[in-house]
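Omission of a single protein chain aside, the complex is shown with its protein chains in their original locations.
Chain IDs A and B follow the sequence of writing; residue 1 opens each chain.
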Amino acid sequence: MKGEVKPAGWLRRNHRALLAVLVLLPATLGIMFANQWLGYFDEWPSRPVPAAAGETIEYGNARWRVEASDRVLGDSAAGRERDLPTGTDLLVVTVAVDPTGTGPDGKPDLCSARLEESGGQHATRTWSNQGPISLDGPGPERTSCSSKLTTPYTFDAEFVVPADAGESSSLSVSIVVVEALPEYASLALD
Amino acid sequence: MPLKKHSSSREKTRQLFDRVPTTWLVTAVAAVLLAVSAVFGGLDDAEVQAATVIQAGDPHAGSELTLTVDQALLIDAFPEQLVIPDEGNRLLVVRAVVENTTNEPRRLITAPLRSSGAARLQSTIEADVLRISGVHGQALTSPPTSILVIDDGSDKVVVQPDMPVELAFVWEVPAAAVAKGDTIEVQLLDRVLISEGELTYGGLYGDPVVTARLELVLGDVGAGVSE
Partner (left out) sequence: MTASRWRYLANGAALVTLLSVAAVVMHSAPDRELQQSPIRVAAALGEPASGRNIHATVHSVAVAEAVTAGNGWAGTTAGVWVVVDLSVEAVVDDVGAALGTAVLRVGDTSYSASTRPGDATVAAVGLTTGIALTGPLMFELPTDVVSSAAAATASLELATNSDPRVDSLLVVPVDLAGLDVQQSIDVDFPEWGVR
C-alpha cells in the first residue's frame, strides 16, 4: 500500500557481515602464508649490503673491503702454470677482513664467498670459491674467513670463470655469514 | 478414559523395544554379528607368512629383486677399497648375485655411520636386502656396513633392471665372535610398494619383512685373495 517504507535491500541488510569478510579474509590468508614466506626469505641471502669498489662496509661482526682483484688469463704463462682449462680465466679477489666482534660461540664468524656477474648478455651467473675444478700449483694461504684470527687479515678467493665473464657486465663478490642471514655483503669489483 | 486394551504379543514386543535404550540394542546386534563371524574364523589370529628356508645358491624372487646367496666368508680387510675394520674386528662378507626385476634402477643402501664410526641403525624404510643374525657382538640384525661390486670393487651400488650383478655384502664383526666353520643365518628382506609418493619423489614402501632365511657355514680367507 502506499506510504509503506520499502524494505531494505540485501546489501544494506548484510553490510556489516560483508565488511567483516572484507577485513578478515585477507588477514587470515596473510597470517597463513606469512610464516612460510618470512622463513623462506630469512634463510637465503636476499638483502644485500652493497659496497662500491674499494669501499669498506660493516657486515656481520666484521668490516670488509676488496683490496685487490687479479685476473689471470688462461693463455698467459701464469695461467698455464696453474693448468687452467681452455677458455677460462682465474679471478683472484683479495678481501680484507677486520673482525670487530665474535659470533655467539665466542669465535669470529666463518663466511662463504661467491662471485656474481650481473648485467651483460647472460642471465645472472654465480661461481663458488673452491669449485670442482682443481688447479695446479700452490694456492693462496688463506681462501676463506678464519675462526681464529681476531686481528685484521686478508684472504684470497679464487674463482675459475669463463673468459667472457666480466666483459660488458659487472662483477661483485657476495660474502655470506650464516649468522647474519638474510643480509649478505655484496662487494663490487669494478 | 480409553479402555485399557488387551495388547497382542506383537504390540508387547514393540513396547519392549521402545523401552530399551538404543545403545543397548546396537551393542547387542554387534555382539551377535561378532559371534556369527567367530563361527567362520573371524576371531582367529591372522596368519603370518612364515619365512621360507632356502639353500645357498637358490634364487629367491622378491617383489623387486631376485637374490641368490652363494657363500659367506671372513676376511681381514679390503685395503684397495679402503674398507678397513677397527682394531680387533674382521670383515664378514656374504657373496650374492642380485638381479633387479623392476624397470627402474635400484640403489642398495648401507648403514650410515655415526661420527664415532659405529654403524647407526637406520630407519628400516631405507630397505636393505640382506641381514645377518646369530653373530655375538652384532646388534640382533643389522644392515651391512658396505656393499661392493665384486668385479671392480666399486661401492655406491646401483642395480640396473635385468642386469644381474655379483655383490659382496660386508659387515664388521669382532674377531673373537666368529671363526671358520661357524654357522650364521642370513635373512633376505623384501619390501612392498604402498603407493607413489604424493610430495616425495619415488614410491612409498612398507617396512621390509624377512621373506627367506638360509644358514651358511663361514669360510676364512685370512688376509684375502686378490680378486
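Everything below uses one rule, namely that contacts are C-beta pairs under 8 Å (C-beta built on N, C-alpha and C of every residue); 3 or more make two chains touch, one makes a residue touch a chain.
Predicted, not measured: the structure shown is a model, and the values here were computed from it.
Only one of A:Val95, A:Ala113 or A:Val160 touches the absent chain when the whole complex is considered: A:Val160.
Considering A:Gly87, A:Gly101, A:Gly119 or A:Pro140, the position touching the chain not shown turns out to be A:Gly87 (whole complex).
Contact with the chain that does not appear here is found for just one residue of B:Val20, B:Val158 or B:Val221, B:Val158.
Taking the whole complex into account, subunit A touches the unshown chain at residues 85-88, 122-128, 131-133, 160-162, 164-165. Think of the hidden chain as still there; on subunit B it touches residues 103-105, 149, 151-152, 154, 156, 158, 160-165, 198, 201.
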